[in-house]
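Data first, discussion second: the structure below is written as structure tokens.
One chain of protein is taken out of this complex; the other chains stay put.
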Amino acid sequence: MDDQLIITIIMFVIMFPILMTAVIMYGGQHSDKLRNFLSLFTVLITFIGVLLLYPEAVSGRVFEYQLFEVLPGLAVSFRLDILSYCLVIISSFVWLLAAIYSIGYMAKEHSQLRYYAVLIFTLGSCLGIFLAGDFFTLFIFFELMSLIAYVLVIHEETAEALKAGYKYLVVTIIGGLAIFFGVIICFEAAGTVSIGEGPLITEASSLAWMAFFAFLIGFGIKAGMFPLHVWLPDAHPVAPSPASALLSGIMLKTGAYGLLRMVFDVFSPELMQAINLHAVMMVLGIITIILGSAVALTQDDIKRRLAYSSIGQMGYVVLGMTVFNEQVLTGDIFHIFTHAIMKSTLFLAAGAIIWKSGIKKVSGMAGLGRQMPVTFGCFTVAAFAMIGIPPLNGFLSKWSLCLGFLEDGYIFFVVILLLSSMLNAMYYLPIILPAFLGKEEIEKDLHVDDEGPAFNINEASKWMLIPMVVLALCVFLFGTFPSNIPFELSNMAAKFLLTGGF
Amino acid sequence: MDLISHFPVILVINLFIFAFAMPLISRRSNNWATIAASFSLILSFAISITLLLKVLDTGAISYYLGGWPPPFGIEFYIDYLSAYMLIVLTGMGLLIFYYGTASLPFEIGRHMVGWYYTLYLLLIGAMLGIAITNDLFNLFVFMEISAIAACAIISIKKDRECLEASFKYLILSAMGTGCYLLAVALIYMITGVLNFDMVREVLVDNIALYPNNVLVALALIGVCFCVKAALFPLHVWLPDAHASAPSPSSAVLSGLVIKIYAIALIHLMFRAFPLELFYQVPLTEIFLWLGAIAMILGSIFAMTQDIFKRMLAYSSVAQIGYVFLGIGLFNPTALLGGLLHILNHAIMKSMLFMIAGIIIYTKGLKKVREFDGMGSQLRWTMTAFIVGSASMVGIPITGGFISKWYLATGAFEADRPFFIGVIIASSLLNAIYYFPIAIRAFLGEPKPENLPVRPVLKHMLIPVVILTVLVFYIGMSPQEVVGILELAIDKLFAQ
Partner (left out) sequence: MEIIDNLVQNYFYLVAIILFIIGMHTMLTHSNLVKKVIAMNIMDTSVFLLFVAVGYVHGGAPPLVEIPAGTETYINPLPSVLILTGIIVALSVTAFALSLVTKIYEYYGTCDADEIADLRSEE
């Protein structure tokens, strides 16, 4: 395929969802079916577009395209390299499944038009973040995505949701301003903010420290890194479950992507090691891992538990970014893949449980597993992968990380990883085991859906089941065969980041 | 008769002629008055565009009133900055006027509309005069005309608060003008001429002989323009005046009037005084710190306000701080940001005041906490409000971001990164009081009193929509505006 076509496809996958938002808002006013169809259509076409880019991305070439110049030195430009591609493909894939799931989950909800419109828009802006060719474009799409995702967070419009949404909004704006500060410093230091033209900050100075902390705060807020994670445990649970899956699964990764770009394109790994910036990230990463896993133990609400688990898992990603060898980076990027898949499965399953039975608390889920076997089966597979049990994909990413840590002599990190896996087990097993083996306690906390008769607790609708099963299969597939596509992509991306080619 | 060469004076005079003809025309009918006033404003707008194109083509235009060259006569000097301000003034004047035609009969009564047009045209004409004049005393005359007109468009509404606010504004404005006149007297004492360029020529050579005169004159000029541009702490007249006035008056006052005095200050600083003076006298430092304090305190005051228009007025206090931050940092990039912010704020604040007017018209609601649930009934209006507040906060792709970018870059270049922190803190504070209104409007429960009183008039909504589009236009392709401003700033600093 020639270059012009590639660039057109890149622009297409970003712009198409954003433009279709307007179409959905207009067309969906009159017909629910049309709205659902248009949403699914948009996500599917976007995913196909991303798939079409596969052969070019894995060939190792980098595509850059400048759309227009806003100010002298600042332009809106786009870039596709293997790292972008990794994130783009997992995003569009999970988004597709979440959209299918939404059709089932949101069937009886209010304001569905708003929900679908925002869902599609955030898809476009997420892809814009990953395909951004310079930090200015990244900043634009980052702000857009964060602000519009607010509508997803407050969808339920309960007092709790509004409070969580307000916290999210304030923290997001602070994060946006921090990134703005960082972009200005880079622009002053380097005269440009393009990605891929070599590190923007090349000497250790107070400027470097300021830029580091600005970007760390800005992207760390999004990635849920300690101590900037405070919005996460409130915001992810109050959103509707497919939105939670996307927030936890993909939008956290935008923060991680930003941090990766910061490490490799703003500062180079050598500079970071020279001025010990990576030590800051190491410490924060470790605290995040321990904190996330430990606090998850204390949560009874299943979605809050999953949210804290996300915090812990993102700690792995942050920690992995600080050790610069190929094995660790492969594991790091592969963990982005695996966590996206695992956490989405978990949230979708939790959503199905809540939707069907109204039970939000883990303590009340005893015996449900026998009544919803498929849902809990997917949940179990994903949970085992989180814990790190072979031959699932979570094990593979942790294995890769551990091997890499050992290679560079960071045995302490391996210990931390094992410790957190144990903590993971301690908070996932109490969900799974009583579900399958416990006594039924249906009388507690059952809230009856007003519409229609009180239904039996059996499986959720096929719209909700199929994405879950697909994701669970992915968990299984990408773990069992060591040379699977995401792993290879991660490996290529790691090589690319470290050496510039593969 | 070579009409085109007389465009600079026609620009101003036609507004004055129509202003005085308004009461006669409006005796016939309000519609005639509206048509005549629109014609006059459109004519001025067209002339402004022609002048801008001519200036971009051939360089600055110098026009001698009556053919008398200085120092005998008054000179109108149109360079890039003046042409830019002409477009801003006439363009925004036209849009706000368009909005006013729909909203004024409701706010001040049909019989007063003709008189309002008189004052409005006088105000726009006087501001245009301030933008292009090159003579110290002529500036005084135009400043006084605009002061009277500005006070009058507040007090035209027969409301107790309006009268008191207008009087306060008049007194403080008169104090400012008195200071300015004393400054002119002091400068005239030592230079004997009143034309900006000639004054500068004399001062460049002789400033060492009369340092006290010039310093006192500078201080008095600083005070005058701080009062008139409502820079903290001389902003006390602004909240009352802008909040109690009819909405088009608030829009024009907040959007244009306070800015034109900042432009007059820039003209004086760069054209009438030698540039080296400002590296020795800490006047710009004072502006810098006052602007920074204004940015923070203005937003803090705005957070505590209950009445929507007062909140917007305090927000204006904060935003004029940005312009003075740009002036105070005294380097080309920061000044570019400040000047661009003049345009951005004119657009944003006028739009917000128009939205306030629409809400008062349709619902009769003035307090912020009564705005819950408004979004479902006033969809276009509140969407425009979201865009306006996003621009105030500085979200990218809206215009406000571009001016903040330049200010921040300028702060960096001037080696004072502390002010980037101030800009960021002020953006955050802006978000804290703007976004909750938008959120509550769309998600809150409408109170039972929020039943629609009247439907929105088309003519009120169209300017709001046009301004929203402009916000995005400047946010996404500001190159033309920035290009003109860069030429302007090169000229200012090239002495």
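We call the chains A and B, going by the order they appear; numbering starts again at 1 in every chain.
We adopt the following convention: contacts are C-beta pairs under 8 Å (C-beta built on N, C-alpha and C of every residue); 3 or more make two chains touch, one makes a residue touch a chain.
Keep in mind that this is a model prediction, so the values were computed, not measured.
Note that the undisplayed chain, when the full complex is considered, contacts B. Considering the whole complex, the residue from B:A152, B:I263 or B:I359 that touches the absent chain is B:A152.
Contact with the chain not shown here comes from a single listed residue; of B:I10, B:L65, B:L94 or B:L163, that residue is B:L163. Of the options B:L181, B:I293 or B:A414, the residue whose C-beta touches the omitted chain is B:L181. Although one chain is not displayed, its contacts with chain B can still be listed: residues 137, 140-141, 144, 147-148, 151-152, 155, 160-161, 163-164, 166-167, 170-171, 174-175, 178, 181-182, 185, 188-189, 194.
Note that only the chains that are shown with their structure count from here on.
If each chain is reduced to the centroid of its CA atoms, chain A and chain B end up 45 Å from each other. Of all residues in chain B, only 390, 393-397, 402, 405, 408-409, 412-413, 417, 420, 424, 427-428, 431-432, 435-436, 439, 443, 476-479, 482 touch chain A in the complex they form.
The part of chain A that touches chain B in the complex is made up of residues 68-71, 74, 136, 139-140, 143-144, 147, 154, 157, 162, 165-166, 169-170, 173-174, 176-178, 180-181, 184-185, 187-188, 210.
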